[in-house]
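One chain of protein is taken out of this complex; the other chains stay put.
Here is chain A:
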Amino acid sequence: MAGEVKTKLSKNLLRMKFMQRGLDSQTKKQLEEEEKKIISEEHWYLDLPDLKEKESFIIEERSFMPCEELLYGRMSFKGFNPEIEKLMVQMNSKSKKEEIEVDGKMEADVSDEEMARRYETLVGTIGKKFLKKRDQHVLHDEDEDENSNTRPKKARKMFLKPQD
């Protein structure tokens, strides 16, 4: 048993999908190389520089409606058909709405600086609301430190494990 003996795989086995997956990359490379060889020798090509595609600035519009801003086709006069008169107003104002330019920014009632000041204090007051009860005590004590310094500081109550 000298040398390597490659087990010959049957054709059917090779045709199975799981065999094709690994095989593909190899065969692909082979095919590519073969193609390249063929191209370089026999392939004719034009010895011209690449032409850029011209951007066309022409848009074709086949309908007259947008060109002349034509009105809506259904019309009624002097109240002959009130629904259509309503519709006329609706449709013809739609086309005019697009022409009206957007208004500028509205003037602010409150200036930006004042807004920032108010916001600063606001954050503090709302923040206190969400502190836990124990933390609120601490905060309260801190506030009153200057006035009532005789009151001893209460020890914070911690959880005591029950002894067996």
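Assume contacts are C-beta pairs under 8 Å (C-beta built on N, C-alpha and C of every residue); 3 or more make two chains touch, one makes a residue touch a chain; residues count from 1.
Going forward, contacts and distances are computed from a predicted model.
From the set "Exosome complex component RRP40", "Cell cycle control protein", "HORMA domain-containing protein" or "Translation initiation factor eIF2B subunit gamma", the protein name that UniProt assigns to the chain left out of the figure is "Exosome complex component RRP40".
For the chain left out of this panel, the touching residue among A:K29, A:R74 or A:K128 is A:R74. Residues 62-65, 68-81, 84, 87, 90-91 are the ones on chain A that touch the missing chain.
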